[in-house]
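A single protein chain has been removed from this complex, and every other one stays in its place.
On to chain A.
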Amino acid sequence: MPVIELNHISKYFGKFAAVKDLSLKVDEGEFFGFIGPNGAGKSTTMNMILNFIKCSGGSIQLLGQEMPAADVAVKKRIGYVPSDVRFYPQLRVHDLIRYTLDFHHQKEDKKELDRYCELFEVDLKKKFGDLSLGNKKKVAVVCAMIHRPELLILDEPTNGLDPLMHARLFRLMKEKQEQGVTVFLSSHNLKEVEDYCSKVAFIKAGRLMGVEDLTVINKNVKIITLKGEHLPLEQMKAIGAEIIKQGQHEARLTYEKELPVLFKTLSEIAPGLDDVTVDNRDLEEQFMSMYENQEAERI
């Protein structure tokens, strides 16, 4: 059963289409990445998923229930970490956590709270307004997890976190995923998406560019870099390689076919080149090839 199901959703601000005809499914227990450049419509999509803003068109189902009709019932099962954490500054961290539990009609599990506080080094006695950006983020993570949600929606969760906390957060998220929690992560950090997500959706100019299964796709696609005075690009094209970037003395190509054919060709052309490298395509490469040199088209 899909935990998140977006059917042709759109959001218009006047004539401006922030999100246009976007459809997406996130299955139960998935660690799903949602990436795109600034202004691509990631936050608008998340705001629509969470019913912070209404859709101009299309429909949303969360945890099998129609939104926004089931808003309250669904929110009991969702944990959300905003990118810009602005909670009540006058409250102490412990009070904020208590209020969060109260909203969910749950009692405090001291053992679990202590575990999170120890893991993220959260001081419960401090006032939220006195915390640094990173510490505010940690409190938001604890508030999102404390009521044991089935779906975690995280908008740039590592913004402001140091590398140690960053690693701890993802370890915890992975642990939650193994327990059956679905994680929907919006991030600019392609490395963390690549390392942890099983699927990733690319969004650009309000439209979904594609959804890729990271457990399969990047292992099959090779990135070949050729350096030299004369680049035998025709020979490479003949075996099915596609040029993604071409300079005077350097070219980058993608290749998705039989590897013996590739290495045979490379061994033939290598003597005339200064350098040849073959890598698995990483997410950054995929992201750049998808977005580079493309103009946003929004009407």
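Here is the rule we go by: a residue touches a chain if its C-beta (ideal position, glycine included) is under 8 Å from a C-beta of that chain, and two chains touch if they have at least 3 such contacts; residues count from 1.
The criterion applied here is as follows: contacts and distances are computed from a predicted model.
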item	value
The complex's invisible chain, by UniProt name, from "Pyruvate dehydrogenase E1 component subunit alpha", "AzlD domain-containing protein", "Glutamyl-tRNA(Gln) amidotransferase subunit A" or "ABC transporter permease"	"ABC transporter permease"
Chain not shown: contacting residue from A:87, A:120 or A:170	A:87
Chain A residues touching the omitted chain (full complex)	13, 43-44, 47, 50-54, 71-73, 75-76, 78, 80, 82, 84, 86-90, 99-100, 102-104, 143
